[in-house]
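Written out below as structure tokens is the structure these notes cover.
With one protein chain removed, the remaining protein chains of the complex are shown where they sit.
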């Protein structure tokens, strides 16, 4: 029996751990550190219809127990991703489920990327990024207005050949409203949370340090917010949640799963430690023993019932 | 010339540093650590019309570079505060400006407390707490809906004998909407930010650790969010801002002031170090030298013009 | 109450997870009551909240005070790695300790402790012995290997041990030991500190005793009575006591535990 296995729409995972979008690229360089087949899955960097140059630098800043980023969705565009990046993964790791993060400026952009990328043989699910705080158009707009979120999800579901998970933003007054809209539109699950909007000021210049002025806050600093929002969505929806936000350890994985997540993405931790994911996977069984958890599927079932 | 002096409606402060509401009580025990007259001002614990018992324990939890609290506005009620707590301060520290934090469950509660407490001779301003995430009624409701925020502010302004600062919540999709509503209602300034809603789960019980399930996240973890929101409000309003959120050092004070704050409240840091406020005040001139800041008033003026 | 950087004189491991920390500073010259505590800033910047520990021993003559703690989480683990010579930012003495003034030489006191509730009871027992009081100790542990300060307690009076697994002394929890050994013995004062179960047992058994006291724990933020984090409800009123300031010691029957 595989104690770590979890099952979500489109995703039969041998363990619940996957790198978060944007924090692992397409995995190529991390493959030099370890065998990516150790991962439960991999969420790759955002794909947009056209190549995107992203934001001015500096694009990252360090904060207390966290970091800000304003990469601005730089990516080579869906064509290049389907021509180079995804095949690279498919060739070397044919068994590794890929979750494709999809972003855009307009609804039709999103739809077109979903249509195309969902046909890639190793793409098992889509993560619809309606919550990127670092782009002027699209991104957060779709994630904060329930009507737009509904329309976008519905349109993407209509064309996608694989299940669609919608990535929720923490930068809203009531996340349940967005979650319900997205569920009504037919989403297969949620991923959450994207980053909190933050800013750092360079005392020397008296100006924002990031080229984009603001950036997204991630890392352990935001974990309590992630736990809270995951739990809140878990209480109003039966859809599975891929949880993320500040996960550094196997204990953090269990905490987010007890809040209601069924699988876990690891973002910022990869920068501290490129081997964060395999180390967490390796630590999980012992930590599960310590808290009397037989299998993660048991834990998910228990949490679905008690709905913490 | 006093390099640290700042001036805000109702508040001529010899320095910009004041303990944040709820993190210093009414100062009595902290007075055993140092002379409270060193402070620019003091924001005291929330007052409600009736005594309040607060939330079940545990009421606090520690998070990475932050903490969660769900005190639930326990306080002895405005009568007791006016009979004992405020006179205690007035007697010993007649020159120390007090900012009274006012909370309630209904608009009429708030109004009545404002009417009464604004007559206390040492109360120089009111901080209208429309952003407490830890109470079932009132609190956050007023802080997330612009109409309620407008009505409440207007009603309190009508009865208050001192300037009214409205304490804004970070738990909203667009803080500018609330800020504008509150400004239109006649507020004299803002204080921000209150805590972010968060949760911690006890792995042993698989239940939320706090008696109230959720709590407010404060401390250095949230500073980037505070900087960002202060800056955002500063860009849409001329009203002065008393900034707070994760301030631990004199550098943090300057960062929040560069974002747009005119004075600074220090919360969680008091728990790490009861002498946090006087130590920050003492460190300020040297740090100002390092960044070529002649006076804080100069800095505020510069920031008003450049509007970072 | 003061804030001071105490110097670490010695750190000594007592059991697999219990450590004794000897600190030096002017704070040790302050007047203290056994049962008071200190609130220590853990030297790890991620940990914002101080950690409260009972004062296990205090010696104004040498300006030293001792804490005994168990490593249960991040903070105490960091603490256990601190070397001699380091400075520990500490506030204290805090709270209200165990009343002992009413006792006369020759009277008898029962001290009931378990686990890491024991440290302040050691200070208390020494204080009582100084007053000429005859002290009996009933001390509970999980198993034999967890016992610390046995010699120290035996020097002060009779000690009855109870272990959950029977590996030392009485077999069973401390409530059963009290039933078995002290059901009929009268004491002029009873003092307890330890896990919640132990405190509940003592609170029930000695509810009407005129001089029975229990020391509580609670999650704290300020540690000095200003934040209302640590409250505990009064037994027969709507009042809320602050463990840090009104306590940590309360008379039996006074609070809801």
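By letter and in written order, the chains are A, B and C; residue numbering begins at 1 in each of them.
What we mean here is this: a residue touches a chain if its C-beta (ideal position, glycine included) is under 8 Å from a C-beta of that chain, and two chains touch if they have at least 3 such contacts.
None of these values were measured; they are calculated from a predicted model.
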Just to verify: which one of A:24, A:93 or A:142 makes contact with the chain not shown? A:24
Can you name the residues of subunit A that touch the chain not displayed here? 22-30, 32-33, 45, 53-54, 57-62, 64-67, 69, 71, 74, 219-220, 268-275
Can you name the residues of subunit C that touch the chain not displayed here? 44-46
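Quick note on the criterion: only the chains that are shown with their structure count from here on.
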In terms of CA centres, which chain lies closest to the overall middle? B
Between subunit B and subunit C, tell me the centre distance in angstrom, where each centre is the average of that chain's C-alpha atoms. 36
Whole-Å distance, subunit A centre to subunit C centre, using C-alpha means? 47
Expected list for subunit B, residues touching two or more other chains, is 64-66, 220
For subunit C, what residues touch not just one other chain but two or more? 46
